[in-house]
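Working notes, beginning with the structure itself.
As you look at this complex, bear in mind that one protein chain is not there, while each of the others sits in place.
Presenting chain A:
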């Protein structure tokens, strides 16, 4: 099979400040999701399943865990010859000063040498903190069919929410004629997903110009895309249908986990033709004890459940002791819920211990509580 000559770059430096303690020591793309995954498993698995062989991962904020997690690429099958996942934190170079990545476009600019060494025709820019399944090869086919200079994946959002997104206004051929960042009065509901395909030669030129522009934020949405539109380049929208979630806050992370509990949820992680790959943790199957009860929940291996679990997502090796009640909650790996404890609408962070009979969270609260420290 002839390789589609497209290289992917995943922007994974995000801090995810609104995820509070969950991103204290790890970048947002490394945050846990869905019982066994980390958020970055989604773009990486999408790349692997779309036949992309070379993926650069741009890390910056708290990158130690993320770097070791993605390095090598074997977890996603991206470890054949001519294939690989390359960790790209900012680095000191021969001819320039050492600089952190100043923006999404600058992160790519600082790695032009890396991209050149793989000599791709197209470069796919992805964000490392979104949850969705997408076949990028279809997007590339669309890009080629349109003869586009750049293609932007867009998602139809409810009109009343459109002012929260970067909105693409298109003509009848899906060509983008205008881009508005968080418009007060949106003219369309096509929101940018932060997924771009560029012709590498063109993007390379634009990035070099952008690097030295003192007025630039060095950002794709704020600088590169508007400049391309001004230059009358051919930008096309590619409409994506399906599940997509930006889990930027504790509430939205909780919500995205809860979405998995729907019987016919759109994400469908059990689809054998589009598996999401992740770390292979060595754990037993999960054990449901004499007093255990599980209703409408998502449970990963290694859990030992002797309490009652309802509407919840349990990650690897979680222990729910006898008579504990866990409702509407997300319990991250290795957490221990003591006997008789009652949890409602919480996210329990990795390794946190909840003492016996503790009461955490409130079933009537609008907000989701993050429990990041042991509860006595």
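One rule holds for everything that comes next: contacts are C-beta pairs under 8 Å (C-beta built on N, C-alpha and C of every residue); 3 or more make two chains touch, one makes a residue touch a chain; residues count from 1.
Rule of thumb we're sticking to: contacts and distances are computed from a predicted model.
Q: From the names "Energy-coupling factor transporter transmembrane protein EcfT", "Coenzyme PQQ synthesis protein D (PqqD)", "Glucose-1-phosphate adenylyltransferase subunit GlgD" or "ABC-2 type transport system ATP-binding protein", which one matches the UniProt record for the unseen chain?
A: According to UniProt, the chain not displayed is called "Glucose-1-phosphate adenylyltransferase subunit GlgD".
Q: Please identify which residue in A:36, A:142 or A:218 touches the non-displayed chain.
A: Looking across A:36, A:142 or A:218, the contact with the absent chain belongs to A:36.
Q: Consider the whole complex, including the chain that is not shown, and state which of A:288, A:339, A:355 or A:375 touches that chain.
A: Among A:288, A:339, A:355 or A:375, only A:288 touches the chain that is not shown.
Q: Since one chain has been left out of the picture, which residues of chain A touch it in the full complex?
A: Per the touch rule, chain A residues meeting the hidden chain are 34-36, 260-261, 263, 269-270, 275-278, 280, 282, 284-290, 292-301, 304, 306, 313-314.
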